[in-house]
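One structure is given below, represented as structure tokens, and several questions about it will come after.
Excluded from the complex is one protein chain; the other protein chains are retained at their positions.
To keep things simple, chains are lettered A, B and C as they appear, and every chain counts its residues starting from 1.
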Amino acid sequence: MVDPQVFLNMGREVLAQQAFSQLLGAELSALAPGRAELQLALREQLKQQNGFAHGGVISYLADNALTYAGGTAMQVPVVTSEFKINYLRPGLGERLIARAEAVHVSKTQAVCRCEVYAVADGAEKLCALAQGTIVKLG
Amino acid sequence: MVDPQVFLNMGREVLAQQAFSQLLGAELSALAPGRAELQLALREQLKQQNGFAHGGVISYLADNALTYAGGTAMQVPVVTSEFKINYLRPGLGERLIARAEAVHVSKTQAVCRCEVYAVADGAEKLCALAQGTIVKLG
Amino acid sequence: MVDPQVFLNMGREVLAQQAFSQLLGAELSALAPGRAELQLALREQLKQQNGFAHGGVISYLADNALTYAGGTAMQVPVVTSEFKINYLRPGLGERLIARAEAVHVSKTQAVCRCEVYAVADGAEKLCALAQGTIVKLG
Partner (left out) sequence: MVDPQVFLNMGREVLAQQAFSQLLGAELSALAPGRAELQLALREQLKQQNGFAHGGVISYLADNALTYAGGTAMQVPVVTSEFKINYLRPGLGERLIARAEAVHVSKTQAVCRCEVYAVADGAEKLCALAQGTIVKLG
């Protein structure tokens, strides 16, 4: 079994190689086989015309958290095959947190769920719900 | 009826107000009631560790194109309620193009479809397929 | 507050009025605001050519459980607006059980999740995962 901190560090190295994740400022705050937590400080650049997080930022975070959950569950190189997201509330506040979990894992795919929370004044509010399929790379 | 160029310019003003769309470099290349085309030059910053467009970039483009298609179909302020996306091919090339269309429109919502293409050496290849619901704001 | 048994009985009356649910033999085994459990004995008529539950039976059960969860959360007449389902395992065994829950509820919609289990020799196995939007009727 891999040491939890080593596992998290490995995940962070992958994130550091994703130029887009760096552009957005995503941080991997927790990682275990089949579970991942990604965070993002809500800078002005990540917003849309109404002052809340652009939907694309929320879906990026959900997509990436789903991939981490599925990839660590399967322990092979993976890609996101598909996902679905419901936006529930405007992403308002200082920070977004996505928590994803692999619900069913086979040799070829993991089906995962994700909740995205917006954190305002320290309180988390659920702002999106996602479900998707992560598959073994090619 | 609004002049097509005026309509497109109005859409571009909305895009110019989305800080996140500016960060990514999205351009609105066509707009008509119920139809939208968004493009993005694939800079290094929009890629992931394998050298192709990050899934979050593709889903951003799909989400935003769906919203434009739904919003121009309904002609009221809207938000994306939910969408689903299937990634079909790696987003490789110089550019991404998303084309969305409102398939069914009611007073309260528009259900829209979107195709995202990657353009390499001038040839378009379909790289994602999305379907979602755009709803009247609040 | 409504008595739990009265609440369940009201839900069963609705189910009794759905000719299709009667054709399939669905039973409402639990109901509370925002939560529902539907069951189905897996008769031969509900199967496909490989001997397991037809996907349409599983999606029927998920769809209906989502609607009950959303409808009891909102306490107004509702319809399913959209849903997504991932099939995880063949539906093999004597019985299917769908458990749904409203995760986020507003005045106009409820976003719900559902798990569908196949019961073989008394053991439950997760066979599908769904997420959908239930909206206020008309």
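The rule is simple: a residue touches a chain if its C-beta (ideal position, glycine included) is under 8 Å from a C-beta of that chain, and two chains touch if they have at least 3 such contacts.
Predicted model only: the values in this text are computed from it and were never measured.
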From the list A:37, A:63, A:82 or A:101, which touches the chain that is not on show? A:82
Residue by residue, what part of chain C touches the chain that was omitted? 14, 17-24, 44-49, 54-57, 59-61, 63-64, 67, 79-87
Interface residues of chain A (partner: the chain not displayed): 81-82, 84, 109, 111, 133
Which residues does chain B use to touch the chain missing from this display? 84, 86, 88-89, 103-104, 111, 113, 126, 129, 131, 133
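The rule is short, and it goes like this: only the chains that are shown with their structure count from here on.
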Mind checking the centre-to-centre distance between chain A and chain C? Centres are C-alpha means, answer in whole Å. 28
Among the residues of chain A, pick out those that touch two or more other chains and give their numbers. 84, 86
